[in-house]
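I'd like to ask some things about the structure below.
In this view, the complex is presented without one of its protein chains, the others remaining in place.
Take a look at chain A:
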């Protein structure tokens, strides 16, 4: 191998490394090398040249290694990974894929009773499941119908405020409020749907973005109704079908002869969001096999062809917005009862962006991809909580790397909704992305 002719001349490698060091210096020199500290009387610059130089050295060294090894292989050289390993990995992934979903479900059902599970893990799991549910809801609009929605958090907010206001003012129970919150969110989904019916591409994305902001700004300024920036507090906590999770006589622990533990409520919340998320998944999977689900996917593929086949694209789009919004509303009602306090601050654009990132990262239209992406993103946020300063940097880097390796998300193939003889996955490169991507 040593005698192998180099594809790049030493000179071109040196130039490449010089450019790399310059770029790395430009980025890290400012971002890491100059640190601002708050001192009495203003800000003060604290240079950290050592860390910056170390990062630059790492970038140059890494690129040098890549240039001399991986990128220096002559044309037609055998791949670094043997073919057998690659094929084996491919079939292993598809085999694992078949049992992965059910295994994950069993794990989710058992999680609260596992020995290592504590309150922190349960809270984190509830958060992850909330995003799984939101991701699955948005997947209907973005993944199936191919309509890019940047204001999905608006429906989450509608659901949360619907439950909070109904429960606070009329004392309605959670189970009564849940469908109402879903219906109201779906109604707002249709309201959003009408103006964007004729819009395509970037314009669709911008209007949905504006819609999300409008809802938030209205919640912020309609003081007597929504409490404005103060939010709504004292939202009733969930009860086990009427039995409160309280200490003493008549509480959940008392009724079931258990010793009182504050974990009971958390475990109940965990199963509640698990059930809601599974409902979302079940309904979505079912809809995909019904004409309406196929119409959504056909709309993503080619709207004009849809019209030529007698599909009313107006109602197809509106049902997609309404169905996606409804699940957002359910999740919002859950969020309100879990937190006990909501304010417009919980429904900012960054939430929409995060949910959309989950859908895109998971692979648009893939249900299991959303789960993996939620665990990775929300869990990842928590893991790197220690590295506060670099959290966003690591997060951004991970996103960039994943998008380079898997530009169509983690699960890029599409499973057909019906088959004659053999279910063959459709390659992601054939699947259209729809409007606004």
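Assume contacts are C-beta pairs under 8 Å (C-beta built on N, C-alpha and C of every residue); 3 or more make two chains touch, one makes a residue touch a chain; residues count from 1.
In the analysis below, contacts and distances are computed from a predicted model.
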item: Complex member absent from the view - protein name from UniProt, among "ABC transporter ATP-binding protein", "GntR family transcriptional regulator", "Septum site-determining protein MinD" or "Spore germination protein"; value: "ABC transporter ATP-binding protein"
item: Selected residue (touches chain absent from view) among A:35, A:307, A:391 or A:406; value: A:307
item: Among A:191, A:253, A:292 or A:398, the residue in touch with the chain that has been omitted; value: A:292
item: Residues from chain A at the interface with the omitted partner, ascending; value: 283, 286-287, 290-292, 294-295, 297-298, 300-302, 304-313, 319, 414, 416-424, 426-427, 430-432
